[in-house]
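Only a single protein chain was left out; the remaining protein chains are all shown in position.
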Amino acid sequence: MNTTRRRRRWRRERLLPYLLLSPALVLLAGMLYPFGLGLYYSFTSYWLQYPNRFRFVWLDNYVSLLGEPLFVRALEFTLGFTLVAVVLQVGLGLAVALLLHGRIPGRSVIRALMLLPLMMPPVITALMWKIMMASTNAGILNYALSFLGVDPINWFGSTQGAIVSVLIIDTWGNLPFVALILLGALQALPTEPYEAARVDGAGPVAVLRYVTLPLLSPFIVLVVLFRTMDSLRIFDVIYATTLGGPNDATTNLQIMAYQYSFQWYQMGKGMAQVIVLLLLVVIVSYLLMRLWNRAAESTS
Amino acid sequence: MTSRAVLYRGTVAKVAIAVAAAVLLVWTVFPFVWILLTSLKSPGDIISVPPTFVFTPTIDNYAALVIGERGGQYSSTRPDFPRFFLNSMIISIGAVALSIAAGIPAAYALARYTFPLKNALGFVLMSFRFVPFIAFVIPLYLLYQQLGLYNTHAGLIFAYQLITLPFTIWMLRSFFMEVPLEVQEAAKIDGCSWLGVLTRVILPLSMPGISVTVILGFMFCWNAFNYPLMLAGRQTFPVTVGAIQFISYEQVLWGQMAAATMVAIVPQLLLSLMVQKYIVRGLTMGAVR
Partner (left out) sequence: MRLQRRTLTGLLLATPFSMGGVAGASAQDDAALAYYRQARINWRQAEGQSLTIGLNKHPFTESLLPLIPEFRRLTGINVEYLILPEAEYFTKLVADLSQQRGEFSVIMTGPMRNWQYVPPNWILPLDDFLNNPKLTDRDWYKLDDFYPALIAANRWNGKTGGGVGEGPLYSIPVLEESYILAYRKDIFDQHNIKVPTTLEEMAEAARLVKKNAAIPGIVARGTPSVATVATGFISGLKSYTDGQWSELDDKLNATFHDPRSVKFAETWVGMVRDSGPPNWANMQWYDAMEAFTAGQAGMIADADFFAANYEDPKKSKVAGKVGYALIPAGPGGKPYAGLWTWALGISKATRNKEAAWLFVQWATAQRTLLNATVGYRNYNPSRVSITNDPRVQEIMGSWGGGSYLKVVAKNLETARVAWIPQPERVRAGDIWARALHEIYFQRMSAADALKRASSEVDKVLKEAGIK
C-alpha cells in the first residue's frame, strides 16, 4: 500500500514540471502552426494577386536568392550593421556603466532619466529623430552641429548618412539597456577582489583590466547576445526613416522580406528570406550562448 | 610625481567625468525636450529655418488629439486617439496578465525541478524571442482572417505572447532561483505541497522581481508596432500604429505627431519612475542566470 502511494506520488512528481510548463507551451505551440504554415509558403510560389499560379517550388525561392544582388547587399548590411552596432553599444554602455558606478553628482537622476529611451516605441523614437535630422539647417541636429563648425550632414539623403542615422537612433534607444544591466552587475560584484587589488597597489586601469572586466564577462556576453539578436532583426527604426534606402543602403534581410511580402505581395519569396534570416539568428545565438555558458562557469 | 601634478591629474579627471556626465544627460534627454517643444509649436514654427526655441506655445496639437479639428489649419480628426490609447492599455495589460498566468508555473518548473528535456524546452521557449516577426506576421495575418481573430483584442493578446512570454519566463525563472533553498525546504518540511511552496514562499519573496517583469513586459507590449500593423484594424490599433496616421495626404502633422508621442509615453513614464530602482535590480537579476 505504501509503495503504491509512493509510486503514484513519484509519478505525479515526475509529471509535475511538464504540467507546470504546459500552459506556456500550449500558448507558444499555438504559434508553431502559423510558423509551419509560413515555412510551407517559403517552398511555394505564393503570390497574392496570382492565386492560380500557386505551386510547390521546393528550394527555388532559396536558390534564386543567391542570384539576387539585393540579397547579397542585404546580407552584408545585416551582418555589418550588427557588428558595428553591437561593438558600439556594448563599448559605450560599458563606459556609461563605469561612469555611473562612480561617485558623480546627479547619479541617481541620470540613472532614472536613462530609462526614458528604453520606454519609447522604436517607431516613435525614429520619428522623433527624423524630425531632428532634417538635412539642411532646418534640422535641429545640423543646426546644433553648425555651432561646432560642422557642415550640415545629409542624414537620410546619402547612403553613408542613412547608415549612420540608423545607427545613432538605434544606439540612443538601446544604450540604456546595456548600461543599466552592466551597472547593476557592477553594483552586485563582490568586493574581495577589489580589496585584494588595492592591497596589491594596482592602478585603476589595471583594476579594470584584471578585475572588473573578467568579473563582468558573463554580463558582457549577455548584453552582446541580446543586442546581436536585436540588431540582426532591426526593423522599426529603418521602416520609419529610410525604408531600406537610399539605394538599398539600409536594407537588411527583414526589410527585404517586408518589401517582398507587403509591397510586392510575393509571400513565398518573402518567407524564404525570413527563414534565411532566422537560420542566421539561430546559428549566431547558439554560438553566443555557448560562449556565455563558458563565461558564466569561469567566474563562479 | 609632484603633489601638484597629482592634484592636476585628479582635477582633469574630475572635469572629464563631469563633462562626460553632462554629455550623457544632454544626449539622453534632448530628443524629449525637442519633441515636447515641437508638440507646443504651431505649424509655421515647426518648419521654420533655422529651428526656433523661442516661440508662442499653443496647445492646439494636444486639443486636436482629443477633440479633433476640422478643416482650417489642420487636416482633421484625431478623435481616434483616445481609442488607440485604450487599445494599447487593453492589449498590453491583457498580454502581460496572460504571460504571468502561464509564466509563473513554467518559470517555477524550470527553476526548481530537474527533468529530462529541461534544457531543450528552455531553449525552445527562449528561441521564440529570436524569430524575426515577419515569419509570424504573414501566416498569422492569413490565419486570423479565417479564424475571425483579425482586428480583435484577443487575437492581438495571443500574438503578443511572442513578445512577452519568453521574456517573462526568463525573468521569473531567475528571480525564483534567487529565493534561498533553505526557506523552501523549511516550507516543505512544514508539509507544504509544491503549490504551497509556490504561493506561500516563492511568490511573496519574488514580488519585486515579479513587479519588474510585469512592468517591463507591459512596456514591450506597449511599444509593439510590427504585429498590430498587420493584425489590427481601426478598432484595435494601439498608439504606436496610431502615431503614423499623422502622415496625411497633403502634409505631415508633426505637431500632432509630437503631441501624440508625448501622450503615448506617459503611462510608461509614470510606471518606470515609480519602480525605477527595482527595474535596474531586476534587469541585473534577470541577467545573472
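Labels A and B are assigned to the chains in the order they are written; within every chain, residues are numbered from 1.
The definition used in the following text is that a contact is a pair of C-beta atoms (placed from the backbone, for glycine too) under 8 Å apart; a residue touches a chain by one contact, two chains touch by 3 or more.
Since the model is a prediction, treat every value here as computed from it, not as a measurement.
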item: Listed residues A:Ala162, A:Ala185, A:Val237 or A:Ala295, member touching the removed chain; value: A:Ala162
item: Touch with the omitted chain, as defined above, among A:Tyr18, A:Trp47 or A:Tyr194; value: A:Trp47
item: Hidden-chain contact residue, picked from the options B:Thr11, B:Thr52, B:Gln145 or B:Thr199; value: B:Gln145
item: Candidate in contact with the missing chain, chosen from A:Leu39, A:Leu243 or A:Leu288; value: A:Leu243
item: Interface with the unshown chain - residue positions in chain B; value: 43-44, 47-49, 70-71, 73, 75-77, 141-142, 145, 150-151, 229-230, 233-234, 244-245, 247-252
item: Positions on chain A contacted by the hidden chain, ascending; value: 47-51, 53, 134-136, 138, 152, 154-159, 162, 242-248, 262-265
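The rule is short, and it goes like this: only the chains that are shown with their structure count from here on.
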item: Chain A-chain B separation of Cα centroids, rounded to whole Å; value: 15
item: In the complex, chain B residues that touch chain A; value: 17-18, 20-21, 24-25, 27-29, 31-32, 34-35, 38, 47-51, 98, 101-103, 105-106, 108-110, 113, 115, 118, 121, 124-125, 127-136, 138-140, 142-143, 158, 161-162, 165-166, 169, 194, 219, 222-226, 230, 239-240, 243-244, 254, 257-258, 261, 264-265, 268-269, 272-273, 276, 279-281, 283-285, 287-288
item: Chain A residues touching chain B - in the complex, by the definition given at the top; value: 14, 16-21, 23-28, 30-31, 33-35, 37-38, 41, 96, 99, 102, 104-106, 110-125, 127-129, 131-132, 136-140, 143, 172, 176-177, 180-181, 183-185, 187-188, 219, 222-223, 229, 233, 235-236, 240, 253-254, 257-258, 261-262, 267, 270-271, 274-275, 277-278, 281-282, 285
